[in-house]
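All protein chains but one are shown in place.
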Amino acid sequence: MTTHHTSEGPSGPAPRRIGPARLGIYAFLLISALFFLLPLYVMLVTSVKPMAEIREGGLFALPSAVTFEPWIRAWSSACTGLDCRGISPGFWISVKILIPSVIASILIGAITGYALSFWRARGANLLFAALLLGAFLPYQVFIYPLVRIYSATGLFSTIYALVLTHVIFGLPVMTLLFRNYYAGIPIDLFKAARVDGGKFFSIFFRLMLPMSIPMLVVAVILQVTGIWNDFIMGLTFGGLANRPMTVQLTNLVAPTEGEIAYNVNMAATIMTAAVPLIIYFISGRWFVRGIAAGAVKG
Amino acid sequence: MSSVSLRNLKISFGAVNVLETLNLEVAEGEFIVLLGPSGCGKSTLLNAIAGLLDLTEGQVFIGGRNVTWAEPSERGIGMVFQSYALYPRLTVEGNLSFGLKMSGMPKAEIARRVADAARILQIEPLMKRQPAQLSGGQRQRVAIGRALVRNASVLLFDEPLSNLDAKLRTELRVEIKRLHKALGSTMIFVTHDQVEALTLADRIAVMHKGVIRQLASPKEIYQRPVDRFVASFVGSPQMNFLSGRIVRRDEALAFRLDGGGEIGLNGYDFTHPVSDGQVATLGIRPEQAQLQPSPQHTESLEPTFTIDEPMGPDTLLWGTLGGETFSLRTTSDHTPNLGTAMPIYVNPAQVSLFDAAGERL
Partner (left out) sequence: MKQRPIRWSVYVGLMPAILIVVFAYLGTMIWTVGISFTDSRMLPAARFAGVNQYIRLFATDRWLTSIQNMVMFGVLMIGISLVLGFLLAVAIDQRVRAEGVLRTVILYPYAMSFIVTGLVWQWILNPTLGIEKTVRGWGFESFRFDWIVGQDTAIYCVVLAGVWHAAGLVMAIMLAGLRGIDPDLWKASRIDGIKPWRFYLHIVIPVLRPSFISATVLLSLGVVKLYDLVLVLTGGGPGFSSDVPAKFVMDYLFQRQNIGLATAAATTLLVTVLCVLTPWLYAEYFRRQTPKG
C-alpha cells in the first residue's frame, strides 16, 4: 500500500474541553452527594464527641477529642426511664424477631409464588389480586382487629405475634417476587418434572428452590432490611416485653429531664441503622435488584 | 457527493488496539463495503468516520474537509443502524422530521424533504404510525429515510439488513442499490454477509483484526484474494485448500500435493518469486474445478466424492483429496460415481497459491 502522510490540521482525539456543562454536572453531583452524606456525617461525628464540644460547636464541627464512651453507653448503660441497659436488649430482640420472620416469610412467599405460576389452581387469579391489594393497603386498617386477635389468643407481646405479623405483611411482595421469577423459568422444565412423577412439594423443594438462589438472596436482602427497619408493628404488637431496636431507640432518645446526651443518642441511632447499612454496602447491586424486583412490576 | 479519506487512523480502547494505522480513500459517489468477521472493527471504523468516537491518532476528511474534530452533525453524513434506532413514541413522520425541526429548518422545507424521502422509500402510507407498529423491513426503510432527509453526501450503513429475514434482506438490498444509483451519494456499508458485499460494492474492504487486508473490486477479491484469510472468508462453500510444495518440472513450475497428485502451474500469475521445494497451499474454489477437461482446464487431480447435494441450478459434491476436504460445484445433471476416485480438471490461471505465511504467491 502507498504510504500516507497526516496533513496539517486537526489530528487525533478532539481536545477535551471541560465545558461549563460538565462542570455543572459535577457541581450538581457533588452538592447532592454532600446532601445525602450530611446525616451520616452528623451522626458519626457527633457520636464520638464529648458533650462539651457539642454544646459549643454544634453538630457539624469535626471532633477535637475522639471518645468512644458514648458508643459504650449507648450499647450497654443508657437509660430508658428506669431501665439502664442501653440499646443492646433491643438489638437482641430484633435479631430474635428477624431470623424466624425472614425464613418463614420467604418460604411461604416462595411456595405461594410457585403455586401461582405453575399450578393452575382454581381461584388463583383472585388470590393473587387480593395479595396485590394487600401490598398497598394502609396497615391502619388491619391493626386494631389484629391486636384483639393476638390478645384473645395470648400471642400479644410475644415474638410469635411479631413473626406472624411480618409473615402476613411480607407475603404480597415475597409472592410477587417469586411469581415473577418463576414466570421466567421455562414451563417445559416444570412439565418434564411432572412427567417424571414430581409432586407439588417435591418439585418445589428439589427443583425450584435450588434454582431460585438469586431470588432468595434478593428476598433475604429485602426482608432483613424491611423487618429490621419496622417500627409500627413492633410498637403495636411487641408490648413492653418485645420491643425491637427501632422502638427502643425512640424511647432512648426521648427527651428526659436534664441535658440530652446527643452523642449517646446518635451512637444508638447508628447502631440501629447498622444492620441494614451493612447489608446495603455488602450487597451492592443486589440491593438495587431487590428494589427493582420489589418495584411491583408485572 | 463527497469523498472520504482516512489517514493513519488508529483507535484503541485502553490498551486494546482496535484499529491499527488504517488508511482508506473512498471516491465521490463510490459504494464501499466493509466486510469482515464479528469483532474485527467494522463498526468502530464507521463510528470513527461519523465522529461518534474519539480517534486515538489520525485524521478524517470528508469532501476534502478535515472533519477530525467536527461534531457528527457537522460532517454531512447520514447513518443507518442495525437496530434501526428509530425514536420511540414519535411517528414515522416525526422520526424523519425531528432532527430537521430541532435544527430550526423552515417548515415548508422540512415537509418537502420528508415527502421526498417517503416517496423514494415508499413509506407514504406509514407516516402516522409509530415504530412499534412497523415490521422490520418498514423500520429499516424509515431509518434510511431519516438519513436521507439530511441530504447527506455520505451515507453510512452499519449492518442495516442483518436483523431482517432472508427475503426482506434481498428486497432491501436491491432497494439500497437502486438508491445509490438514484442519489449518487457516497456510501459506506458494513456487513459480515459476503453476498451483500459482493452484490452491492464498487469496492470491498475486507477487514481482519482491525486491519484492511484487501481493498478491491468484488471480482478481484473473489478471484485473486491476497491472502488465505480473504480467500477463506469470501466464497461459499469455502475455497478448498490443499497443502503441498512448489516443484520444478521440465523447466516449468508445478504444485505437488502432500496427499498425492500434481498440477502444472503454466499460466499462473505469480506475484512473488518462488523457489523449488517451497511449502505452499493451493486454493481452488468449488466452481473453479470441473468434471470434464476443456482447453483451459488442463490440469487434473483425483478426489473421491462421497456426498452430493443438489442445490437446484447446480450440485455440490463433497469428498476428500489426499486426506483434505474437497468440494466441487457442477452444473451437469449427470451425477458421478460416489465413493471412487475420479479425475477433475482445473485451470492453473484461476487457482490461488499461498505461501506458508498465508500470503498470495
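Should a chain be cited, it is by its letter among A and B, assigned in written order, with residues numbered from 1 in that chain.
What we mean here is this: contacts are C-beta pairs under 8 Å (C-beta built on N, C-alpha and C of every residue); 3 or more make two chains touch, one makes a residue touch a chain.
Given the structure is predicted, the values throughout are model-derived calculations rather than measurements.
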Which listed residue, A:11, A:67, A:88 or A:229, touches the chain dropped from view?
A:229
Write down which of B:113, B:146 or B:297 is the residue touching the left-out chain.
B:146
For chain B, enumerate the residues touching the unshown chain of the complex.
47, 50-52, 71-74, 77-79, 81-85, 87-90, 98-99, 102-103, 146, 150
So that we can see where the missing chain sits, which residues of chain A does it touch?
22, 25-26, 28-29, 32-33, 35-40, 42-43, 46, 57-61, 108, 111-112, 114-116, 119, 121, 124-125, 127-146, 149, 167-168, 171, 175, 199-201, 204, 225, 228-232, 236, 246, 249-250, 253, 262, 265-266, 269, 272-273, 276-277, 279-281, 284, 287-288, 291-292, 295-298
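Here, only the chains that are shown with their structure count from here on.
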Computed distance of Cα centres, chain B from chain A, in Å:
55
Within the complex, which stretch of chain B touches chain A?
7-8, 23, 54-59, 66, 68-69
Chain B-facing residues of chain A, complex:
1-2, 4-7, 9-15
